[in-house]
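Omission of a single protein chain aside, the complex is shown with its protein chains in their original locations.
The chains carry the letters A, B, C, D, E, F and G, assigned in the order they are written, with residues numbered from 1 in each.
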Amino acid sequence: MTLNEVTISRAILEEQHRALIDHLEMDAAVIGGGPSGLACAALLGEKGVKCALIEKKLSIGGGMWGGGMMFPRIVVQEDARRLLDRFGIAYKAFEEGYYVAKSVEAVAKLTAAACDAGVEFFNLTTVEDVMIRGDGRIGGLVVNWTPVDMAGLHVDPLTMACTCTVDATGHDAMIARMVEKKGGALTVKGESFMWAERAESQILAHTKEVFPGLFVTGMAANAVAGECRMGPIFGGMLLSGERAAELVAERLGR
Amino acid sequence: MTLNEVTISRAILEEQHRALIDHLEMDAAVIGGGPSGLACAALLGEKGVKCALIEKKLSIGGGMWGGGMMFPRIVVQEDARRLLDRFGIAYKAFEEGYYVAKSVEAVAKLTAAACDAGVEFFNLTTVEDVMIRGDGRIGGLVVNWTPVDMAGLHVDPLTMACTCTVDATGHDAMIARMVEKKGGALTVKGESFMWAERAESQILAHTKEVFPGLFVTGMAANAVAGECRMGPIFGGMLLSGERAAELVAERLGR
Amino acid sequence: MTLNEVTISRAILEEQHRALIDHLEMDAAVIGGGPSGLACAALLGEKGVKCALIEKKLSIGGGMWGGGMMFPRIVVQEDARRLLDRFGIAYKAFEEGYYVAKSVEAVAKLTAAACDAGVEFFNLTTVEDVMIRGDGRIGGLVVNWTPVDMAGLHVDPLTMACTCTVDATGHDAMIARMVEKKGGALTVKGESFMWAERAESQILAHTKEVFPGLFVTGMAANAVAGECRMGPIFGGMLLSGERAAELVAERLGR
Amino acid sequence: MTLNEVTISRAILEEQHRALIDHLEMDAAVIGGGPSGLACAALLGEKGVKCALIEKKLSIGGGMWGGGMMFPRIVVQEDARRLLDRFGIAYKAFEEGYYVAKSVEAVAKLTAAACDAGVEFFNLTTVEDVMIRGDGRIGGLVVNWTPVDMAGLHVDPLTMACTCTVDATGHDAMIARMVEKKGGALTVKGESFMWAERAESQILAHTKEVFPGLFVTGMAANAVAGECRMGPIFGGMLLSGERAAELVAERLGR
Amino acid sequence: MTLNEVTISRAILEEQHRALIDHLEMDAAVIGGGPSGLACAALLGEKGVKCALIEKKLSIGGGMWGGGMMFPRIVVQEDARRLLDRFGIAYKAFEEGYYVAKSVEAVAKLTAAACDAGVEFFNLTTVEDVMIRGDGRIGGLVVNWTPVDMAGLHVDPLTMACTCTVDATGHDAMIARMVEKKGGALTVKGESFMWAERAESQILAHTKEVFPGLFVTGMAANAVAGECRMGPIFGGMLLSGERAAELVAERLGR
Amino acid sequence: MTLNEVTISRAILEEQHRALIDHLEMDAAVIGGGPSGLACAALLGEKGVKCALIEKKLSIGGGMWGGGMMFPRIVVQEDARRLLDRFGIAYKAFEEGYYVAKSVEAVAKLTAAACDAGVEFFNLTTVEDVMIRGDGRIGGLVVNWTPVDMAGLHVDPLTMACTCTVDATGHDAMIARMVEKKGGALTVKGESFMWAERAESQILAHTKEVFPGLFVTGMAANAVAGECRMGPIFGGMLLSGERAAELVAERLGR
Amino acid sequence: MTLNEVTISRAILEEQHRALIDHLEMDAAVIGGGPSGLACAALLGEKGVKCALIEKKLSIGGGMWGGGMMFPRIVVQEDARRLLDRFGIAYKAFEEGYYVAKSVEAVAKLTAAACDAGVEFFNLTTVEDVMIRGDGRIGGLVVNWTPVDMAGLHVDPLTMACTCTVDATGHDAMIARMVEKKGGALTVKGESFMWAERAESQILAHTKEVFPGLFVTGMAANAVAGECRMGPIFGGMLLSGERAAELVAERLGR
Partner (left out) sequence: MTLNEVTISRAILEEQHRALIDHLEMDAAVIGGGPSGLACAALLGEKGVKCALIEKKLSIGGGMWGGGMMFPRIVVQEDARRLLDRFGIAYKAFEEGYYVAKSVEAVAKLTAAACDAGVEFFNLTTVEDVMIRGDGRIGGLVVNWTPVDMAGLHVDPLTMACTCTVDATGHDAMIARMVEKKGGALTVKGESFMWAERAESQILAHTKEVFPGLFVTGMAANAVAGECRMGPIFGGMLLSGERAAELVAERLGR
């Protein structure tokens, strides 16, 4: 008779194996589980796009957990308030046009929304490189377990194919930089000085396809464009994630 | 005219300051944001208990994010299925009596439930010691920023008073061990070998007040009792969190 | 049309998934891929025992790669020469009764023999704990990815059931110490001073079942018994591996 | 009844919160608590300027504590003797025109003077970036807790607005380099070889506004100018701090 | 003609050499530059005792710089208010009997007072051991440069003789533990749980000579006695330093 | 009478000394013990070339041990199947033209084959530099113990002369980069994006003599040429190793 | 024609191989190259004893290089002055009976004397264990390269046989502790407090055979005996080395 410990192990292995095999080919991959990536993935999922969110760390949420200077509160301005409502994140008005929410709740509700929308999460997964074949567009991701890298081990990666890739890795714009470094026609200008208002107002314009198959969102969008930084105000992040989802869906013909 | 960057900073500082001052005295403090701690806090909040969840790390969720061996799935057995339903966590039947859920979704939904129930989260916060005054019961927590410890700095802590303390720190049973180490009448026997069935069936009996003012839940309960370990099956964790919430509420007269 | 990168990924995932699921229940698990573990596993495989070798590191071979003081040669004495022949390891007579082989060749040939005998290898896999249920015998292993531990991450393990466990972890006798530390009826006396002749002559007597379901071989056998250490002479290691294989096969009724 | 531990915590939190909120907008921020920064801040405070000193480390004093090669003495020459007198730092004549003081006393007395002058100290606070809005001048600082950086955590910063910023970060001229690196019209030439006399005589000329809103003092002034280094003679440091205070006050119309 | 760089070096070397030679024999050595050590040293100096303060770190001030949880404020209660006045530390009444001061100012003013009282400071100096000769009392300190230890170097120490030694090393009670570890008749019970009121009220009783020639003050006194901890309230610290100074002066016949 | 421990030590020292002295001058040195290096060395040995394989790590096998993402399986396509057969590596057909083998077996069998062919292995040996004399070609290797480098020690290397050098160091192309960095007429373009098919098809063209005396094989060949990367498919690696062996043998007139 | 680089390598390898093989069996091994070990080895060599000095570090000299607190001077008292003369170490009288020498010169001259006396040096060599066979006495050393340990590698040691072993490893008394830890009849009491006079006067009495075949000298002798420590006075060290040499020579019948 099979021991229940073995059943538990088998249940986990079978289910996750199925999910992984199923996502070796997908419509969209969002890299980075911060606010813009989560919003983008959740909205893509709602549109019926087959989508995975790939996160380097063990936990999802990126830089939002810590609020500002470890005070776990975030601020959202008027024009993005509807997204707080959409994701069910509670908030309080602080001054006219400024709303304060709990950073922990914001992460939890955005992640829950993405789960509900059918997004598959691959955490502890690092994107090492991208796949670019004869058509010159990014057609997949070269992935590995993050701890392999943390432990300094030499282990080969695997590949996941995707029609659209969304770089939601924040300030570092890691996917965009990877492409740039290996000679792709793309320049990452790097985040400029702090100027929250400007950064918030420009981010939608910078949210776009910057290389065939590669879309940027959130601070990655501003970093590629050389735009200002914004600090712990997250309205632009959410709106940029929404915009990226629209662009990707459009590209996929949804 | 005030710059909006300053308004953002002020909004965060004012709101979090209020929350912190407000929780310098509270009914219950749950230490550790894994499954049992989250379930306990969420259910305490629902009962109207003024409660904070204190988590050492930046992110909430503890050991649940990684599922089993980094395959992000968890297993729950029949008797705890109703808690998956209660918290809105989706699952699939694997074999009779075994349900598989996504570990990321489980964390997000439990955290969201605790937020909705009014639990206040203090992440990046380490409990260094407990306060025990003349009545011989734990009456508060001595807390510090986690990064102070990570950076090896010498900075004094502050104190938060609470009527009940719940140790939900997992295998380490850190609060219980702290009490034991300084001579409190409490022995932490340490987790025994793996035997999931037994561990699951005994955990409710071990979930109790082990020292005046100190309740243990989840693996901390089993560790104090010298009970077996269980691996990535989480039904007992959730049920133990529920039981701890009941015991604490009872003690507080709710 | 499926890209060949995806086919490659799928091939690896499907094959290894099958192997892992297949070994969640097995006859024997050998922990540690040094000379005694490899010899034991190879001979168990040849006897038709369903067996896996679990190795913490990325590479198989343990302490044999480096020979003595990084001079990659090992010595084997007369009574174990037949095992060098059996595994096809070339050697040269040095003085009467002492044969010198290349350490790299010894590792490669032992590993190749184990592969040919059908042994399944799980490298980068750490045994965190053992499973002991109501019958009081070790009935399985609690395993995790080694890099999870190297990276200091908190991720739950999985379980592999096995009828017999062979501790071939060398001086540390890690499985035996784990059992001892958690209160199992077993004492690890620790390796004594260097006395190669005595160590070689006593090792077969120490190769035995030291706890229900747990066999020790190689330096782990000597360490449990408090026997002397032996240095870079490997005849006793191979003979001990052979003896352990015989004992395990006998227990399994082969 | 409130416990006194809670009163203590509340006292600290309320007072520091008030100070921080109060300094989200200020006249001048001095970055770096070495001799020139302390002298500058103290003198600004005496002139009634609302000023904060922001220091990365836990302790104030910078490189002055260690004197020369850990021998805790510093040297000041004739023309700066009046500043030793002004700050109440005891000294002994060594040779004509050279006075020796204790480095520990110098730090303590300068810090005490700044406190008496109403300067607010924010220690363990790192300046990550500066705020530059449409007017092209530095209008504020992007700050974070130092231990967040030391612990390698990803947490968003907050912003403090200030009319004038004084870079007193020593050889590294960290604020100036930050501006240069992000494309501001400013070149940091870097400290040249040791030539104490020249360095001392030129430092006042280099103490100036080097970018709209940014003043440099002490070794940061010499580093921006490519001037020589000076070693453990501190007259120029103090005089430069005094000059910076005059320039900032003038700019503020005091 | 001598270069002024050489004169500067010579001035520092000559002055500090003189100070060090002069303090190879002294009345009292205070180990640890936190609040109790500083208060003790300052008051000893005022009584005309030849006294040095030896501090392991580069900066003086110990754990006081960071206030509570990095909010740089400290609290002092009514009975120690006169010491704030004595040392010129500004404060504000918070609630009846509780005064709040700036931690940075407190360090600076205490250090300045000690300097004014003629105390010699040896920072970056570690006490490795104590000298106990035939009379069985501590008659001196075995000291080394702290960086020698930080860099893991093997360098012999030197010795400084002193009639009285004051352990002001805080929670660790490092000198007392050193004596205990090498078999001296002294037990360090270790700090108990947080109970600020009790800790504050008992500290004067614990401030005493605990071994021939060794006095304890501040948290070291409470740690030796197994007394409760107190957190960021510093009245007891200052009063304990004052008491230690009285006891030492008495012993020296001043 | 000589103790057997001494005989064992002497046996190891004498045999390895002889091997090392014998290989201070050789026909070919292969740097790097991954699949292409092992195949190349084995085939060179079979052709009667006096050849050593020099490996930086303790174990031989390079990046092949871990399969793809720690799933220890590798894939080989049709055209390289004959090499699996030649080296006795078992495999299973996955889809048409794709064969899956165990990574552990592949390493063991390739290493065993190289041993059987008379290749001498120098593991834990780092190539620090190359020898280039008046003829402008690489005529030898400057080698050291790897642990000397790992421990940060300053110890001089020794030299091994060889007519042909094969860079089989993988992505890093370490020997080629060494030559490039010191001004040799050679450019390492660096590996491009993932495109397995192209990488596999082009690797033979890139396997060649890239500098007088220096041949590149495996990923080092692709890295020098700026070719695409390929992931855990190893047919091209083995074929490239075979080609390198042919080119070297030809150069040596075999 | 052989290249001269190869000749250089061969010369080094052949000579050192000969020396190592020659010392696999020897009369005496001195462990630790500080003052007592060097003096002992030099004097043993002068008596015609076949002797090696084994030093863990790259450089010989131990703790003497740094003098006292990095001031590179050492002190020797009257009764050991003749040894300074014997080894040709220059000195200056400081006060009656106290002579000061340069620490660098002391190391160099003692090492030179040992070389002249025919002592063979094995630096970067760690003693991992001792060999104790049926006669119950230490008959050899189990040695390894130090960098193997520094790099955390798992490599087997070799063995060197010796009739007498001298533990000159300083405060740690590493060989004695090794014997004690594995159950040998020997207790290491550990160094007591500083009392230079007593330590100097007692060291000769403590210099003796403390276990069959094991002699202790220098601070190791005092550490085994629980004697006081002495600091940077080296007369006793040299006299103890001389005494150890006499005792060993006597035991060997010289």
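Everything below uses one rule, namely that a contact is a pair of C-beta atoms (placed from the backbone, for glycine too) under 8 Å apart; a residue touches a chain by one contact, two chains touch by 3 or more.
Being a predicted model, the structure only gives us computed values, none of them experimental.
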| remark: Going by the whole complex, the chain not shown touches D, E, F, G
| field | Residue in contact with the excluded chain [from G:112, G:204 or G:252] | value | G:112
| remark: In the whole complex, of E:117, E:161 or E:252, the residue touching the missing chain would be E:161
| said: Which parts of subunit F face the unshown chain closely enough to count as touching? | reply: 129-134, 140, 142-145, 148, 153-159, 182-184
| field | For subunit E, residues in touch with the removed chain | value | 2-3, 5-6, 8-10, 12-14, 17, 20-21, 24-25, 58, 124, 131, 133, 139-140, 145-148, 150-151, 153-155, 158-161
| For subunit G, residues in touch with the removed chain | 4-5, 7-17, 57-61, 65-75, 88, 90, 92, 94-95, 98, 100, 102, 104-105, 107-109, 111-112, 115-116, 121-124, 145, 147, 194-197, 231-233
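As a convention for this text, only the chains that are shown with their structure count from here on.
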| Chain pair repeating B-D, as identified from E-G, C-G or F-G when over half of the contact pairs by residue number coincide | F-G
| Hey, which chain ends up farthest from subunit F, C-alpha centres compared? | E
| Distance between the centres, which are taken as Cα means, of subunit F and subunit A, whole angstrom | 40
| subunit B residues counted as touching two or more neighbouring chains | 5, 8-10, 12-14, 17, 58, 65-70, 124, 131, 133, 140, 145, 147-148, 153-155, 158-159, 194-197, 231-232
